[in-house]
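Submitted below is the structure of interest, expressed as structure tokens.
Only a single protein chain was left out; the remaining protein chains are all shown in position.
Labels run A, B and C following the written order; every chain starts at residue 1.
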Amino acid sequence: MTSTVTEAAVAADTATTTLTLSKAINSGLRRALADDDRVVIMGEDVGTLGGVFRVTDGLQAEFGKDRVIDTPLAESGIIGTAVGLAYRGYRPVCEIQFDGFIYPGFDQIVAQVAKLHYRSGGTVSMPITIRVPFGGGIGAVEHHSESPEGYFTHTSGLRVVSCSNPQDAHTMIRQAIASDDPVLFFEPKRRYWTKGDVTENLTNALPLHRARVAREGTDVTLVTYGPLVMTALDAASAAADEGVSIEVIDLRSLSPLDMDTVTASVRKTGRVVITHEAQLNGGVGAELAASITERCFHWLEAAPARVTGFDTPYPPAALEEHFLPDLDRMLDAVDRVMGRENSLSGWSE
Amino acid sequence: MTSTVTEAAVAADTATTTLTLSKAINSGLRRALADDDRVVIMGEDVGTLGGVFRVTDGLQAEFGKDRVIDTPLAESGIIGTAVGLAYRGYRPVCEIQFDGFIYPGFDQIVAQVAKLHYRSGGTVSMPITIRVPFGGGIGAVEHHSESPEGYFTHTSGLRVVSCSNPQDAHTMIRQAIASDDPVLFFEPKRRYWTKGDVTENLTNALPLHRARVAREGTDVTLVTYGPLVMTALDAASAAADEGVSIEVIDLRSLSPLDMDTVTASVRKTGRVVITHEAQLNGGVGAELAASITERCFHWLEAAPARVTGFDTPYPPAALEEHFLPDLDRMLDAVDRVMGRENSLSGWSE
Amino acid sequence: MARSLATADDATTEILGEGDFVQLIDPDGTRVPNPRFDPWVEDVTDEQLVDLLEDMVVIRRIDTEATALQRQGELGLWPPLLGQEAAQIGSARALRSDDFIFPSYRENGVAYCRGVDYGDLLRIWRGQAHGGWDPHSINMAIPAVIIGAQSLHAVGYAMGIKREGDDTVAIAYFGDGATSQGDVNEAMVFAASFHVPVVFFCQNNQWAISEPVALQAKKHISDRSPGFGIPSLRVDGNDVLAVMAATRIATDRARSGEGPTFIEAVTYRMGPHTTSDDPTRYRTADEVAEWAAKDPISRLERLLESRGALSDEVRTRVDAKADAVAAELRNAVITMPEPAALSVFDHVYAEQNPWIERQRAQYAAYLESVEGGE
Partner (left out) sequence: MARSLATADDATTEILGEGDFVQLIDPDGTRVPNPRFDPWVEDVTDEQLVDLLEDMVVIRRIDTEATALQRQGELGLWPPLLGQEAAQIGSARALRSDDFIFPSYRENGVAYCRGVDYGDLLRIWRGQAHGGWDPHSINMAIPAVIIGAQSLHAVGYAMGIKREGDDTVAIAYFGDGATSQGDVNEAMVFAASFHVPVVFFCQNNQWAISEPVALQAKKHISDRSPGFGIPSLRVDGNDVLAVMAATRIATDRARSGEGPTFIEAVTYRMGPHTTSDDPTRYRTADEVAEWAAKDPISRLERLLESRGALSDEVRTRVDAKADAVAAELRNAVITMPEPAALSVFDHVYAEQNPWIERQRAQYAAYLESVEGGE
């Protein structure tokens, strides 16, 4: 059913434009819809409105109501019908309006989307992409700032990714849709308005499962993803001023983790700080710390440190600055793994 | 509303009887129902049938249909109505029939049960116990052998516990129901028929959040919970025959983790193996490995090793022996942390 | 009062009026007689009608003031109830103070009826709390943002009421969009199965953000519950008297052991979904104008006028009340103290929890080190 690539598309491919992260996803979705008519977009308010963040803006007008579908208000219904569409050969792209609204669809994701390929002995595939604007920092009301990615990295059969910049946003959404496996696609909502150059030519794009060294360094590895990549890069700049060289890794893929890239860096630096907005307990950082320790034990100069959201529910907006890891907390942890004075110096267990 | 302790109850308190683990939970539920008439039991088939594992056997006959409630077949409905009952001052005990059926209730658990105390600024409490028979090893069909505890340890606001023997089963279910916080109570279904002495006298009982050293040892700490405690004890016996002294820790509480007990042991042994049935990626073992490394880095002789279910969906029964950690895989990991020949010797990353 | 209602077995339509719903006051302010509903509001005096008018004017003023506070940056967000005043006041004023309310985020007018403290009401929207008030102090749960979740809570609460043989009622408020959620449907299953004293109060305001009600339901929303064994009532939600009558019928059934009732109040969200929304993207000015002509406040004013019950003095009193509330509200917002940093760790658990206490202590040490270092 794939349509042939038109000349216009080829032209688009070679151009580079400056786009916000949300527009970069929009252009990725447009390409996916144009390239493969098995791709359908579905969710609450994705059609007429173009999504509450306008990520699907204009797509229904361009591709029609049977390709970009406003669904009834029911997340289990959205995911469950996407499973049926996948059974029929479609590649549905579901939008969950905000992170905190994914849980009513949890059963269909965990028991069906994630497991059907396995459950069917490989005879059925579930090329479903589930887009989730996630994370805090926008002063929102409750259930609108969560980071639920850890539930999905703990779920076998799913791929989980998160983008941090416009080019990756564009590239990765197209790769996610093209993947024959289900992909949870976490969009850093507070970076939707970040701008960057974007090309639609993916010839040299990094594969979806690969991490990216966002900044090279030699003293400490700082591993993160999604919204905190920018903060981590700022932290690295600030540290450089103080003579500490930080290597920043943008994981991009949270499941599978690209441990080759992470391991290479940590073996080089001997020190690692992991940071994410999600709760500490059992988060992606826990798996990273455990996996890094397993693979780099003899190279480590200090225990991997984690800088994360607290093990509280996401707090009211007035308190989110405390919950969210920021540059200072990252640098405090850098000091910790460097054996320098830090907030836990003198801390007794 | 608490009824006064009758003389019969006092007499029962001092007696010790031999019970299976399932009967020990049953007697704990009976005591909870008798001691506090705000306690209600609800779930599918818990009344007339007494539960598919007979854990609630006889309770409806004894306490009536408004205390032991057969509900319609809907997990979100069960948990959601329990929330309403808690609002009204009740202490509901919900049964989820099998591990794999908890996901339709996930939203009510994660967004309501876990968060309502926080969301309401401490004005509402949610003393809800959610019982979940979990884990594999009984040759069941799909969705009947899962270990979803990691989803809940990653959820702030919940307590998560698992028992491994009849006395703890009895004690802990009563403590869970008495707790003003919501508790996910994971019952090791393949150990339901394990027998042990049980007293109803809880005067000297360990608090619910504390781990237990199930066997002392000096060379390696083996940390586990629920169904694998028995396997770990067997492994420790086998290792003892080969001159390796294993300390076995039965965590009992998965959230909060009793890191004091774990840390003390690992600082003593310098080596730790963590084992559970749940998937590796982001499981309880990941948090343990990370937390242990953070707290015991300078005491560790080797990276914490994990022996867990694979990052696959739970497989068909014919393959579960491979998926489930057993004595041999535990000892292989013990060899690994001891620096002895093991399956990963010569393994290159 | 006489008690009469279509049971689940009757056709709901039996008691519906012309406009496919029950209406006691038409948009022109004319009192439309209805033999089945009238007995339920025959005790309502003109003075009481004026009180209802005052309530509606006040909550509209609260809405306007809160919207202004949001535009001025004093609130992070506000979900306007503009246009839904009759649905909220008519139902809330039909309740007893010991009835327990499970609202969504939009029932700020209902909360007003419960005597909520204005600071408590707006604390959420200022981003200082998830739930602003103590539910037990006003018998109203904190708002539910997860669409539909509260419907099950109401049913569970009502299971408790029933067990105790109490005669209070639980009521769940939700929107038209919410009826698509599994939870609302499961709530009907449980409510019917256990035959509990619960009222499902659906404000069909025609829109779920950008989605029209026709996307959620092919028939009237009130046609849904009878198939579950729950009788329903469909009323003009812009008619405060019809809403009050319906709610009295439903709560009376509940108190008398007759089980759950479903009310669809047909109304319209005149404003945006929230202050973040731009409704011009999905609906026409004509549609909005059409509904403006059905305004709940003007029609009650006209009715009172026609009865000579709306003197200048009354008008002045009502306006003064609205002014006073608005002033109090604004004051409560701008004088609200900021929460303390470490309160981020408060109330995660009701009991002592070593894991969270350790995090609190570590963060306290961090804050100290930062302050110390600055």
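Simple rule for what comes next: a contact is a pair of C-beta atoms (placed from the backbone, for glycine too) under 8 Å apart; a residue touches a chain by one contact, two chains touch by 3 or more.
These numbers come from a predicted model, not from an experiment.
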item	value
Visible contact partners (per top-of-document touch definition) of the missing chain	A, B, C
Sole contact to the chain not displayed, among A:Leu29, A:Ile96 or A:Leu257	A:Leu257
Per the touch definition above, residue among C:Pro226, C:Gly271 or C:Pro339 touching the missing chain	C:Pro226
Option touching the unshown chain, where A:Gln112, A:Ser145 or A:Thr221 are the choices	A:Gln112
Of C:Asn139, C:Ser193 or C:Gln362, the residue in touch with the unshown chain	C:Ser193
Touch residues of chain B, complete complex, unshown partner	44-45, 47-50, 52, 70-74, 76-77, 100-101, 103-104, 139-144, 280-281, 310-313, 315-319, 322-323, 328-329, 332, 342-344, 347
Touching residues on chain A - with respect to the absent chain	40, 66, 69, 71-72, 74, 76-77, 79-90, 92, 104, 107-108, 111-112, 115-125, 127, 156-157, 159, 179-181, 209, 255-260
Interface residues of chain C (partner: the chain not displayed)	8, 11, 179-183, 185-186, 189, 192-193, 195, 215-219, 223-229
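Here, only the chains that are shown with their structure count from here on.
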item	value
Chain of greatest Cα-centre distance to chain B	C
Gap in Å, rounded to a whole number, between the CA centres of chain B and chain A	32
CA centroid of chain B to CA centroid of chain C, Å	41
Where chain A and chain C are represented by their mean Cα positions, the distance between them in whole Å	37
Touching two or more other chains - residues of chain C	129-130, 146, 182-183, 348, 355-356
Numbers and ranges of chain B residues touching at least 2 other chains	76, 104, 107, 111, 115, 118-119, 156-157, 255, 259-260
